[in-house]
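Handing you this structure, nothing more for now.
Of the protein chains in this complex, all but one are displayed in their positions.
Coming up: subunit A.
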Amino acid sequence: MSAATKPASTADALTMSGAEVVLRALKDNGVDVIFGYPGGAVLPIYDALFQQNAIRHILVRHEQAAVHAAEGYARSTGKVGCVLVTSGPGATNAVTGLVDALMDSIPVVCLTGQVPTHLIGNDAFQEADTTGITRPATKHNYLVKKSGDLARVVHEAFYVAKSGRPGPVVVDLPKDILINKAPYTEPPTTEHRTYRPQTEPDAEQIRKAVKLLKAAKRPVVYAGGGVINSGPEASRLLADFVHMTGFPCTNTLMGLGAFPASDPQFLGMLGMHGTYEANLVMHGCDVMLNIGARFDDRVTGRLNAFAPDSKKIHADIDPSSINKNVPVDVPIVGDAARVLAALIEAWKSEDAPQDKPALTAWWRQIDEWRARDCLRYRQEGRIIKPQHAVKRLYEITKELGRETFITTEVGQHQMWAAQYFGFQKPNHWMTSGGLGTMGYGLPAAMGVQIAHPDALVIDIAGEASILMNIQEMGTLAQYRLPVKVFILNNEYMGMVRQWQELLHGGRYSESYSAALPDFVKLAESFHAVGMRAEGADDLDRVIREMIAIDKPVIADICVAKDENCFPMIPSGAAHNEMILGEDQEGGVKGVTDEGKVLV
């Protein structure tokens, strides 16, 4: 047996209903809040919720939002986010959120109602094959068919969601299992039978890595979301390691905050919309240390031109991430914090000297690249540049010194947020990276605000994305969550428009945001405050007012409609074929037909 599954006490062993067992198991796994939406199949759980105080339920307005809220909660706390939805449409609505969490390695447990066991397979009312549908959408899923398994399965779901590479786990709960009495067992203290991810790195691999790193002439540390997944200790160790080596460090979109943006050794984000210096450092490096990043195509660009002259060290907790897209020289399986601690120890005890002159020359080169000032923009006249809006938002929040969390939707605004908002700490930046789910940011912000009631939580949004989960304004109102929605309103699906401009001859097929609502009135109708900045001279005032109001706010920031997001590595191009803002006239060089096929 996987668990020392002794009943909590023989006396109360069979006094609890399945629903009560579920809630008890949640509580014993540290759940204090659950995001959900009721329906027939989960009524027993709602009934049990009604009769207790340990777990707070947040009623969302759409099940997809429940999962994103749980993601925001999880990413900002390091805990497992928890979701409760009904069978059939409740479960299918949750699927986008689950895949989002899967792609971004976010620990979530999602409880789904199911028709009673004797009706499964009969096309019963609101029946869906939830485990079938969510199998490729989750890290793992369960259908509980026996009351005796219930407690063990819920415990296991939490263990699986948070261990190794985190991810979403679905537990499908037939209604009879929830109503019938079920035994409760404590969370197991023994090892799981089969799932035991390796967290401690192999000493020999660490030694090999340090040998390479010591001899490096043009090194780079490329750190990703895995450092955040590992916990704040990993970010501290990352900073220690980068400082003791003197290496330059870049973060992926998912890794922002793992290394302080203000640090002189930080190169900014890398990849498709990364900085000039980060991408050229990646292209020119001779030794790369990838820690908790997955060589995503948005980062590597054309694979056969990716960091062509480098030896690569890749540390990841998931062996399947290693050698998946890019063959590496020194694979290290382990938890980012453990790996960094081991690297630091080995670095100290390795006698070989560093090639300091080479490193100095490398930094001189990097400073030349930096001098291009690739994120420069000109704010002239009244029309607000979207970059400027983010920059001012950043500067004003920094000046106010409040703890600030940023979530985003998906599109240009997301990239500008990544480029212009400086993240100093992990767990303060939540964005949908892998799936790129428009509609993520508002519910994610909700989850963050629930976990951090006194913090400033801002969803940097696009006018198109925000409409995808706008119903959650109702949730903000109900729970008095003072989330700020900061819309960079360019009246376009800007990211789509940008690709159409650059790759499809400026044929703006269906990318205009027509018939937009009046966001100010929309906010008001949801009991929130609406405000608008129409010109650059309004911007600071609106930002300050938005922050000062202790209520949910939608700030509609009217920005330049045709701004493009640069730098940009066009699909299928290499890091050194990046286009910068000034070069934009005359279209994109180097987009091959092969490149056009890519997303």
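Brief remarks on what is shown
Keep this in mind: a contact is a pair of C-beta atoms (placed from the backbone, for glycine too) under 8 Å apart; a residue touches a chain by one contact, two chains touch by 3 or more; residues count from 1.
The rule is simple: contacts and distances are computed from a predicted model.
Taking the options "4Fe-4S dicluster domain-containing protein", "succinate dehydrogenase", "Acetolactate synthase small subunit" or "Carbohydrate ABC transporter ATP-binding protein, CUT1 family" in turn, only "Acetolactate synthase small subunit" matches the UniProt protein name of the chain that is not displayed.
Within the full complex, the residue among A:Gly40, A:Pro89 or A:Pro319 touching the omitted chain is A:Pro319.
When the whole complex is considered, the residue among A:Tyr195, A:Tyr377, A:Tyr479 or A:Tyr508 that touches the unshown chain is A:Tyr195.
Among A:Asn122, A:Asn304 or A:Ser349, the one in contact with the hidden chain is A:Asn304.
Looking at A:Lys27, A:Arg56, A:His118 or A:Arg135, the residue that reaches the missing chain in the full complex is A:Arg135.
What subunit A contributes to its contact with the hidden chain is residues 131-132, 135-136, 139-141, 143, 145, 160, 164-165, 193-195, 197, 304, 318-320, 322-324, 327.
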